[in-house]
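Only a single protein chain was left out; the remaining protein chains are all shown in position.
Chain lettering (A and B) follows the sequence in which the chains are written, and residue indices restart at 1 in each chain.
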Amino acid sequence: MSETGARNRRRDLRFALTLAVPAVAVVVLLLGYPMGYALYMSTYEWNDKLGQLPQFVGLGNYTAAVVDPQVQRSLVRTLWFTLVTVIGGVALAIGIAVLLNREFRGRTVARVLLLVPWAVPPVVNGIMWKLIFDGSSGVLNAILLGLGIIDTPVQWLADPTLAMNVLIFAEMWKLLPFLCLLMIAGLQNVPANLYRAAQIDGASPWRRFTRITLPNLRPTIMFALIVQSMWSLKVFDTIFVLTGGSGGPAEGTTTITFLTYIVSFSNLDRGYGASLAVIGMVLVLLVTLVWLALLGRRDRTEAR
Amino acid sequence: MTRRTRRIIGMVVHRVLVVLLLVYLLAPFVWMVLFSIYPSQALQQLTPDLNPAQLTLSSYARLLGDPTFLRPMANSAMVGISTTIVCMVLGTWCAYAIARYRFRGRNVVLLGMLTVQAIPVIVLAVPLFILLRAFGMYDQLPGLVVTYTAFTLPLVVWMLVGFFADIPPSLERAAVIDGCNRFQIMTRIALPLATPGLAATAILAFINSWSDFFLAKVLTTTNATTLPVRTAAFQGLFAMDYTSAATAGVITALPVLLLALIAQKWIIRGLVEGAVKG
Partner (left out) sequence: MAEIVLSHVKKTYGRGRRASTAVEDLTYTVADGDFVSLLGPSGCGKSTTLNMIAGLEDVTDGEILIDGRRVDDLDPDKRDLAFVFQDYALYPHMSVFENIAFGLRMRKVAKEEITQRVTDAAQRLNIDSVLGNRPRALSGGQRQRVALARAIARRPAVFLFDEPLSNLDALLRDRTRSELKILHADLGATSVYVTHDQEEAMTLSDRIAVMSKGHLEQYGTPEEIYRRPATEFVASFVGKPRMNLFTASRTEQGRYGLGDSGFTVDLAGVETDTIRVGLRPEECDVEVVDDKDTTAHGTVRVVEPLGGATDVLIDVSGELFMVRRPGFGGITPGQRVRISTSRATVHPFDPATGARLA
């Protein structure tokens, strides 16, 4: 074995590690350490409002959370919100991607304009939709009243169910662009010849969609489902602005994330809040596993 | 129905759907812009009174002259730029090492950069709050920069690895033959060739930093507060002041919107390609 070889390899290693270590150190220290600390905190009865010394309770916070009706309702709401935004979002994204996949004048412009909802900061998203849906001065009510569809203003944000629907609508607007871009890229990976062969074989457009497009999109769809599930769970800013920081009428839009915020920063119940945060993370993991199980590698008999 | 007729109908339907889509994408934002430049009574009717004579930028003048608004704006800008610089420097190094060198733990680091992006911010909020307070960085701009860097680095590294990997290895071998050492290969060949990707990633990092609300709210109060937090405060005064809220919204959104539109081609490529390779 030549000496230069070994010396080069050592120099390579030193170079690579010098480059990589700073970033890794930052991430581990500032994300990893707090993560561990959060887990640690969640095993303590720790409430800054009550001002006592934190008490170790092991899994006490978790058992309390699981039977807490407020937590349970919040989890149900979160699941509902996530499922609707994820499945609805992915489905709509596929549709829009198909729409934008055809050649037409201005297609590039349309694809660029797709970025607008993505780029708008979440806080502004909340403000925008509040302007539209506000009960007393929102434009939607103005339009509906004027057209005679309703005769009294609908209190979109004051009713728990309606508020949740508004939230879903608002978030859907923001999350569609990225999913559409994913789907467009996925569509472009389907070889055009498959469609032509199918056309000659006499397949209808719908058939071509279900037998060629969808199966070939499967990995992209799975990725989108998983990633969007993670993001739907993170939603916070929009809820805050739409509901004035309250989490909605009768907690109508209080997802587990928002509940964690209230518990940790309004009630100052740090230990319990930490456990809720961990529960939220476990939820993400579970949802991901469900998607993987449902759509994981199956027999590849379709698509040809 | 002839084939031709069917095709024409299909085309018309398609165009109509596209137009509806564009309206859906742009209308909410456009509406907010209108709200910021027209008096609110003019807009709160079925047929809004869009008489240009009523156009006014007074709301903007008012906000931009208000120190309690300007301060957070400046904070956001400074934090955004600082975060972007730090992330790009550290991230470029790390991504280049991952893309071009084999070292023990390389795959772990790459996978790690991907998975930490899945950690919900809420989990880390309280520990970070405690951590920053312990270091005297609570409600301080450096505290925000450090926090944002930690959250943005994984994304930056993930995207840059893809861009560096796109460079043909033969170019770097040619550089070796031409006499470049490792550092020179990175600075003279890899970085110049990855410039579009670097720019897009930097813009993405800035957008992330500028747009953040939750961490800023939790980790600052009066001194280091940022624009999104200040903008969100308008919703407390909502019943009276839609115009200000809309104006604040537009001011908050405009910079990142412009940046995104400028870098759109490369942002899309970086985001989507990262996903496809994942």
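Throughout what follows, contacts are C-beta pairs under 8 Å (C-beta built on N, C-alpha and C of every residue); 3 or more make two chains touch, one makes a residue touch a chain.
Remember, it's a predicted structure, so these values are computed and weren't measured experimentally.
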Chain not shown: contacting residue from B:63, B:90, B:119 or B:189: B:189
Hidden partner chain, touching residue among B:50, B:176 or B:262: B:176
Positions on chain B where the hidden chain makes contact: 168, 170-171, 173-180, 184, 189, 192-193
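Basically, only the chains that are shown with their structure count from here on.
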Chain B - residues contacting chain A, complex: 14-15, 17-18, 21-22, 24-26, 28-29, 31-32, 35, 40, 43-47, 90-91, 93-94, 96-98, 100-101, 103, 106, 109, 112-113, 116, 118-128, 130-131, 146-147, 149-151, 153-154, 157, 182-183, 207, 210-211, 213-214, 218, 228, 231-232, 234-236, 238-239, 242, 245-246, 248-250, 252-253, 256-257, 259-261, 264, 267-268, 271-273, 275-276, 278
For the chain A and chain B complex, residues of the former touching the latter: 11-13, 15-20, 22-24, 26-27, 29-35, 37-38, 41, 96, 99-100, 102, 104, 106, 110, 112-124, 126-132, 134, 136-137, 139, 142-143, 145-147, 173, 177-178, 181-182, 185-186, 189, 220, 223, 227, 230, 233-234, 236-237, 240-241, 244-245, 257, 260-261, 264-265, 270, 273-274, 277-278, 280-281, 284
